[in-house]
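Omission of a single protein chain aside, the complex is shown with its protein chains in their original locations.
Entry: chain A
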Amino acid sequence: MCTTYIKICNNQPLMSLLFDSLRGLLYPLYLVITIYSVVQYRIWNLVDRIIEHFGSDNVKRVEQLIPNMKLPKHIAFLVGDIGCDIDDFSDKLSQIVFWCISCHINSISIYDCEGKFESNIDAIQEKLVQNCNHSLFTEKPQHSLVVKISTPCHKNTKTIHVNKKMEPNESGDVELAFLSHFSLGKPNIAQLASRIIQRYDGSNKSEDQIKEMVSEQVTVFRHEMFSEPNLMILIAPIKALYGFSPLHLRYVEISHVKKSLKSFSNQDFAKCLLQYAGCQQRFGQ
């Protein structure tokens, strides 16, 4: 009887048949598991919000730690679901830019897959000038700063002057880029391949020489077109990359904030910076 039982347990097709016939019993179990999971998720969300409300102030922690804290040189914000109108998102984006500037982060990229930010640069620029006194910390900025706004797709660079208190050795320029799937995603890589094919002059290059040429062009594309961010803050309902450039994701630290752009707060931003400060990069070693 034992031998028979062992044979049954090791017989995979028979086990599949057994479980298929028990589907009627398994379905209620599945419902219980999913309901429990949803309830648990909502409870944990509520607990997180309570902790956020009554817990430690992430912004104050960042303010205290900032002189010695590991900070990203280049930060990217990937917005999955904009979910608000031009006025609201321009306002929020301008706040985010000044939070970054407060933390001495001078290279900022903001990505949305459909390109709504790229096509509303004027509105965002207006809000940047209006909100120029905004800061992550209590101390208000005083001196002027140059913000260079660019979009790779339209090769459009605008410069605006804003107010910020400058540190003695600090460069005055902040680079702000607006990106989309079409200006920095797979379509760009397809265009790179197309350009290589079009530029091929028909000379008798060997296969190895052509491969070498392609490798060089890919390296140029990776470094010169856009530099890989150190930290990416994903403001989206799910942890996904929304078509971001696959050649600029090698060692990017990803922080996910499951909120809409409108409700993304300075506390969320500070929390992401604290997470980045605690991460260790080994680069394969």
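List of remarks:
Here is the rule we use: a contact is a pair of C-beta atoms (placed from the backbone, for glycine too) under 8 Å apart; a residue touches a chain by one contact, two chains touch by 3 or more; residues count from 1.
One rule holds for everything that comes next: contacts and distances are computed from a predicted model.
You can't see one chain of this complex, but its UniProt record names it "Alkyl transferase", from the set "Ubiquitin-like-conjugating enzyme ATG10", "3-methyl-2-oxobutanoate dehydrogenase (2-methylpropanoyl-transferring)", "N-acetylglucosamine-6-phosphate deacetylase" or "Alkyl transferase". Here one chain is not drawn; of A:E52, A:E126 or A:E253, the residue touching it is A:E253.
With the whole complex as reference, residues 9, 12, 15, 19, 26-27, 29-30, 33-34, 37-38, 41, 80, 113-114, 181-182, 185-187, 189-190, 192-194, 196-197, 200, 207, 210-211, 214-215, 218, 222, 237-247, 249-256, 275, 279-280, 283-285 of chain A touch the missing chain.
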